[in-house]
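With one protein chain removed, the remaining protein chains of the complex are shown where they sit.
Should a chain be cited, it is by its letter among A, B and C, assigned in written order, with residues numbered from 1 in that chain.
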Amino acid sequence: MSSELLFAVVGALIFTLGVAGTILVANLLRRILAFNLMGSGAFLVLVGLAQRGGESDPVPHAMVLTGIVVAVAATALALALLRKQHEVKDSEEELTEIDDG
Amino acid sequence: MKRAIVIAAALVFGGLLINAIVDLPSSPVNLRIAVADNMAKSGVSHPVTAVLLNFRGYDTLLEIAVLLLALIGLMAAGPMLPPPPNQPADAMLQKLARIATPPVIVVGGYLLWAGAFRPGGAFQAGAVLAAAMVLLHLSGLLSAWNAQLLPLARRVILVGGFVLFLCVSVALLAAGSLLQYPPEQAGLLILLIESGLTLSLAAILAGLFLFLSRDNGGAP
Amino acid sequence: MSAALAFDLLLSTALVWSAWRTITANRLDQAVVMFIVFGLLMTLAWCRLRAPDIALAEAAIGAGLTGALLLDALGALRKAKTARRRQ
Partner (left out) sequence: MVEPVTFVVWLIVLPLAWAAAAFVTGERIGAWLGVVGSAIQTFLVVWMVATWHVAVPVIHRVGGWGAPLGIDLTVDGLALAMLLLTQVVSLPLTIYARSYFSEDASKSRHFWPLAGFLITGLNALFVSADLFNIYVTLEIVGLSAVSLVAIGGGKAQISAALRYLFATLIGSGAYLLGVALIYGAFGSVSLATLIPLVGSNPPQAFALAGLLMLFGLMLKTALFPFHYWLPPAHGGAAAPVSALLSALVVKASFYLTLRLWTELFASIADDIAWIPALLGAGAILWGSWRAIQAIRIKMLIAYSTVAQLGYLFLVFPLLPGQDAIRATVMQACAHGAAKAAMFAAAGVLIKATGQDTMAGLAGMTGRLPLTLFAFGLAGMTLMGLPPSSGFLAKWQLIEAGMARDLWIIPVVALAGGLLTAVYIFRILSFAFLLSPSSVKIATVPRVQEWTAFALAAGSVLLGLRGVELMALLPGQVP
């Protein structure tokens, strides 16, 4: 097995881990991490598999660059929503406490 | 129960996937040849930059749109706390940030220029500049951004690179199709687009951090 | 077995291990740190796959910016939690 194919297999393993994590993990921050693992795994499969003959291929390199930027955009949006959710939760809990008092 | 099912399904799926990958015969199409044949007409000599800004430049245009819309989504949904007053940060850290910033800008400029013929380009350059801005923020020299009160100049910088890219793409429609560079001017146009993108990408990537980072140091 | 392949095997093991720990680490901050380690290992893997452009982007965006965002979010969430406990 060539090194490239090895990395493609590793990518497959990481993707699978990521999917299982996204489904099983309850904590939302962890799910964001798991989703990022899915993406990294798919990128490794893309480049590793394309280069399994040993020759470098610029087309998947460009695709992965695009993919990394999309992934960070999605991650930032997810984190923003997560933080907003905590903020809303806090303020509403405060409100109920005021109401109770 | 759910746990066991998901783990079993993941094992089966992983096995199938690895089996499919290891078994794969060589692919019938080889795009390396097409890329190599058209490099002379692409305007740059680094193949990845040629794919990113020329052969598949349309992907890149849409990708900047993804980044921009995620930033807008983040502004729409993110925490709405007012930015905290600037913390008097560690003097040592500030000194370090002040010393580090100029060389980081030089590195960013170098990466942008290098992209034409070796690894580098607008994305890496923009990311390095964004890192410098985040560093300045963490050392207290650059305050967080308020999504609700965004000055016009900052909005223009955020979308400027994207709008420039869009305008060049549309202007090239005159040649027949979107983003069809004339080979003689391709190098110059790509450098123009990448320069605009570097500034906007730096602002957007830093913005992803600076719009969110609201409660550094402040006591709850 | 060549030295290069041995290194790749080692790197692969480290990648899968760090990914595994990212999901299974007991504490959230450990998971985030493991994820940043994973990002740095990915940078090495991209170098081994002769993809220096991706390695640069992964180091700056994948590990760097994403890591900073995650740590910042972790801090904010923790602060919100202690604030809630104090009330």
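As a convention for this text, contacts are C-beta pairs under 8 Å (C-beta built on N, C-alpha and C of every residue); 3 or more make two chains touch, one makes a residue touch a chain.
Keep in mind the model is a prediction, meaning the values are calculated, not measured.
Participant: Which displayed chains does the hidden chain touch?
Facilitator: Visible chains that the missing one touches: A, B.
Participant: Who touches the missing chain here, B:V6, B:A77, B:L93 or B:L192?
Facilitator: Counting the whole complex, the residue in contact with the absent chain is B:A77.
Participant: Sort through B:A20, B:A91 or B:L188 and give me the one touching the missing partner chain.
Facilitator: Of these options, the touching residue for the absent chain is B:A20.
Participant: By the contact definition given up top, give the residues of subunit B that touch the hidden chain.
Facilitator: Interface with the chain not displayed, on the subunit B side: 16-17, 19-21, 23-25, 27-31, 34-35, 38, 54-59, 62-63, 65-66, 68-70, 72-77, 80, 148, 152, 155-156, 158-159, 162-163, 166, 169-170, 173, 175-181.
Participant: Touching residues of subunit A against the unshown chain: what are they?
Facilitator: 8, 11, 15, 18-19, 22-23, 28, 31, 35, 38-39, 41-43, 45-46, 49-50, 52, 59-60, 63, 66-67, 70, 73-74, 77-78, 81-82, 84-85, 88-89, 92
We adopt the following convention: only the chains that are shown with their structure count from here on.
Participant: More C-beta contacts across A-C or across B-C?
Facilitator: The greater number of contacts lies at A-C.
Participant: Per the centroid of Cα atoms for each chain, what is the distance between subunit A and subunit B, given in Å?
Facilitator: Between these chains, centre-to-centre, one finds 17 Å.
Participant: Would you kindly tell me how far, in whole Å, the mean C-alpha position of subunit C lies from that of subunit B?
Facilitator: So the centroids are 19 Å from each other.
Participant: Among the residues of subunit A, which are close enough to touch at least two other chains?
Facilitator: Residues 9, 13, 17, 20, 56, 61, 65, 69, 72, 76, 79, 83, 87 of subunit A touch two or more partner chains.
Participant: Multi-chain contacts only, two chains or more: what residues does subunit B have there?
Facilitator: 48, 79, 123, 205, 208, 212
Participant: Sort out for me which residues of subunit B touch subunit C in the complex.
Facilitator: 48, 79, 111, 119-121, 123-124, 127-128, 130-131, 134, 205, 208-209, 212-216, 220
Participant: Residues of subunit B touching subunit A in their complex?
Facilitator: Residues 2-3, 6-7, 10, 13-14, 17-18, 21-22, 24, 26-27, 31-32, 35, 47-48, 50-52, 55-56, 59-60, 63, 66-67, 69-71, 73-74, 77-81, 123, 205, 208, 211-212.
Participant: Can you tell me which positions in subunit C touch subunit B when the two form their complex?
Facilitator: 52-53, 56-57, 60-61, 64-65, 68-69, 72-73, 75-76, 79-80, 82-83, 86
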